[in-house]
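Removed from the display is one protein chain of the complex; every other protein chain stays in position.
When the chains are written out, they are named A, B and C in that same order, and each has its own residue count from 1.
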Amino acid sequence: MQYQSQKVAMPYFIAAIGLFTGQILFGLIMGLQYVMGDFLFPAIPFNVARMVHTNLLIVWLLFGFMGAAYYMIPEETESELFSPKLAWLMFWIFLVAGALTIVGYLLVPYAGLAKMTFNDLWPTMGREFLEQPLPTKLGIVVVALAFLFNISMTILKGRKTSIALVLLMGLWGLAVFFLFSFYNPSNLVLDKYFWWWTVHLWVEGVWELILGSLLAFVLIKVTGVDREIIEKWLYIIVAMTLITGIIGTGHHYYWIGTPEYWQWFGSVFSALEPIPFFMMTVFAFTMVNRRRREHPNKAATLWALGTGVMSFLGAGVWGFLHTLAPVNFYTHGTQITAAHGHMAFYGAYVMVVLTIISYAMPVMRGRAANSEKAQVMEMWSFWLMTVAIVFITLFLTAAGILQVWLQRVSDTPMGFMAAQDQVTLFYWLREISGVIFLIGLITYIASFFVGGETKEAA
Amino acid sequence: MSQAFTKSMARNIFFGGSAFFFLLLVALTFDTMQVLPKRDHRENITPAVERGKMVWEKNDCIGCHTLLGEGAYFAPELGNVYKRRGGEFVKAWIKSQPTKVPGRRQMPQFNLTDQELDDMVAFLKWTGEINTSKWPPNIEG
Amino acid sequence: MSTPSIVLHSHKPGSPPGDLAIWFFIFAELLAFGIFFGSYAFSRAHHVELFNQSQLLLNRESGAINALVLITSSYFVVRAVAAIKQGLDRECANWLAAAIGLGCVFVVIKLFEFHAKFSAGISLSTNTFYMFYLSLTIFHFMHVILGMVILAAVMLKARRGGYTPEEHTGVETGASYWHMVDLVWVVLFPLVYVIR
Partner (left out) sequence: MNTPPQPHFVRPCTRIWLALITLTAVTYSIGEAGLGGKNIMLLVLGITLLKSQMIASYFMGLRKASPMWRIIMASWLVIVGGMIASAYLMGLQ
């Protein structure tokens, strides 16, 4: 590790994995509530567990992105971080704000939480993924701006590489599109229209820039292929991402009251969205095949290749499954959407953060890679988690297909709950896969504490 | 990859392409904003509908239900519940929760006042009248 | 010291003229337009009468003139590439200026056509034909503008002598993109304005 200030990434990664564990625990609670409706009721009703599950996911990914940026930027720009102290301060503010929000969700009825946090002053609560109270939302803006200030100043005074530039644009884009969460008109159609500018233009727009730059960085380090080639690929991939993803927002504008031409624009452009993910898979494998060095960190290489494949499967293939308007007419708002959601989030964003953590942690602890034993355990965790997510997705897809058949397509459609009772078997199987995922995660955490002789320092 | 493919050209395509398509999104958004009033009947947004949306959001209904297909998939779609069940049923249902039937999915008791219940029904009625291109496929939602 | 006669060309033999990245972008655009053309064709199959009826209101003259304009400006760009290969910077810049001039003619004709349609109350939501007609022509219109921006950048650099017979990939890159824009209109014009 050439720059001391890179060490500030360590707390971010540790917090990220901690919140990740919390997210999975609440995921298991919800999975059980799908089959045992009154599990933990009324202490933790389903909607509270869901808020915690989704908010923890987004917050721990943000921690991961920030940690990755704090690790990469000094090395990319070949200069110390502008202000490590500011990074530490922001870490604690963000962690405390996040923890308070989660505690607020759990201990206070949501309506009460809204009253306590001046929601009437500027109502922004009660919308999916954006349930945070106003003070938390404002806190996120402050933390994001301070973080961006820190990173941008470092880049300004250091070497400007394409990877740093793409990462910076991704992070600035993330902050800019978060501002749309403050727009909550009383007209539901307008509310939803611009809600998607935060959600979709995040996960199918600027987050893919962050994904691309993180993957490119790790690939340069792990394969030793020269920067020029990797950065060329990165630009073409992120170009295709935004070219298809921006108008791809249209696949959310089929049934919310917006004009019908969106069904054409949305279908055409979102049908092209898997292309950048396919290119990312080819990119990862080509670089690893043409590597010019044998990097001791095999686990990080596996994570990088896995990110390419699983993001293509989850976001690309499972996305295309229900993105065309005539199909979406029947699958909109069913378990098919949940299946895509799980594999896409895991394949694209969870895995890329675990890739950078798996690469950076040993370096920050003073060695090129962990011991053979630790890496084998980490690879076990890779396969346990990845296979578990594949099964969760398959079971939810099966549940979704049956639900669509019973509730939407058949001439004598079943009521919602009646159809849910028919798919309970798949919810049981999904819950079991969730437990296996948790075992994989615990194995992943354990792999950091396994001893054995380590590879020499980089 | 061959040398014929330069990084600076790739960067230009990245900047040009994303700016181009963001402009296209803004143009389409502008057109959508012109056409929307005829499709969402915003003239029917009474103060009750606005208050109803606030009640919907304050109690995080989206945490279990879907509205026009977006939200959580734990409980029924409510975009067309006014047409499916009618306002009185909705109010009676909310007041009578939770059912406490063992093993069944439970809806919390939100202790809504009668005013809030009427506002919620007004909001769900208005939502049901949005022209959603004939979605959902049937009344079950 | 005699200048080497053979042309040192960093260009990989066999790869198309200009930067390979632009060809990647060209085929992505052609893919998007191809899907749009297919969508137009197949949804026409379901509303033949509506499409034929609505097509009558189109201004076929402006479509045809625009086709001639774009083909001619494409030809001018070919002459510009030829000029730069001879090292004639000024002439290359003039050919490019002529091509951009014709591009402006295309834009003006298109603006009149759109103005006529919008003032006649036709919009994206009027019916499926006009939705496709406006989507395709506006989407192509924006490509013409982007193409003109690229050509302008290349022209300025050519005028400053930025290209040599040995190294003028930029001119070929801009040319290839402009030809793609022309190619799309060559397919779009008969499909939307003529076939019935």
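Please note the rule applied: a contact is a pair of C-beta atoms (placed from the backbone, for glycine too) under 8 Å apart; a residue touches a chain by one contact, two chains touch by 3 or more.
As the structure is a prediction and not an experimental result, all values here were calculated from the model.
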{"item": "Visible contact partners (per top-of-document touch definition) of the missing chain", "value": "C"}
{"item": "Identified contact with the non-displayed chain, of C:His115, C:Arg160 or C:Arg196", "value": "C:Arg196"}
{"item": "Option touching the unshown chain, where C:Asp19, C:Glu113 or C:Asp182 are the choices", "value": "C:Asp182"}
{"item": "For subunit C, residues in touch with the removed chain", "value": "3, 14-17, 23, 27, 30-31, 34, 37-38, 41-42, 44-46, 48, 52, 60, 64, 67-68, 71-72, 74-75, 77-79, 81-82, 85-88, 165, 172, 175-176, 179-180, 182-183, 186-187, 189-191, 193-196"}
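Quick note on the criterion: only the chains that are shown with their structure count from here on.
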{"item": "Graph class of chain-chain contacts, one of line, ring, star, complete, other", "value": "complete"}
{"item": "Interchain centroid distance [CA atoms averaged], subunit A/subunit C, Å", "value": "39"}
{"item": "Separation of mean Cα positions, subunit B and subunit A [Å, integer]", "value": "23"}
{"item": "Residue list for subunit C, restricted to those that touch at least two other chains", "value": "21, 24-25, 124-125"}
{"item": "In subunit B, residues with contacts to at least two other chains", "value": "5-6, 10, 13, 17, 20, 24, 31, 35"}
{"item": "Footprint of subunit C on subunit B - complex, ascending", "value": "2-6, 9-10, 13, 16-17, 20, 23-24, 27, 31, 34-35"}
{"item": "Subunit A partner contacts - residues on subunit C that touch it in the complex", "value": "21, 24-25, 28, 31-32, 35-36, 39, 124-125, 131-132, 135"}
{"item": "Subunit B to subunit A touching residues, read off their complex", "value": "1, 5-7, 10-11, 13-14, 17-18, 20-22, 24-25, 28-29, 31-32, 35-36, 39-40, 42, 45, 49-50, 53-54, 56-64, 66-77, 98, 100, 102-106, 108, 110, 126-127, 130-133, 135-141"}
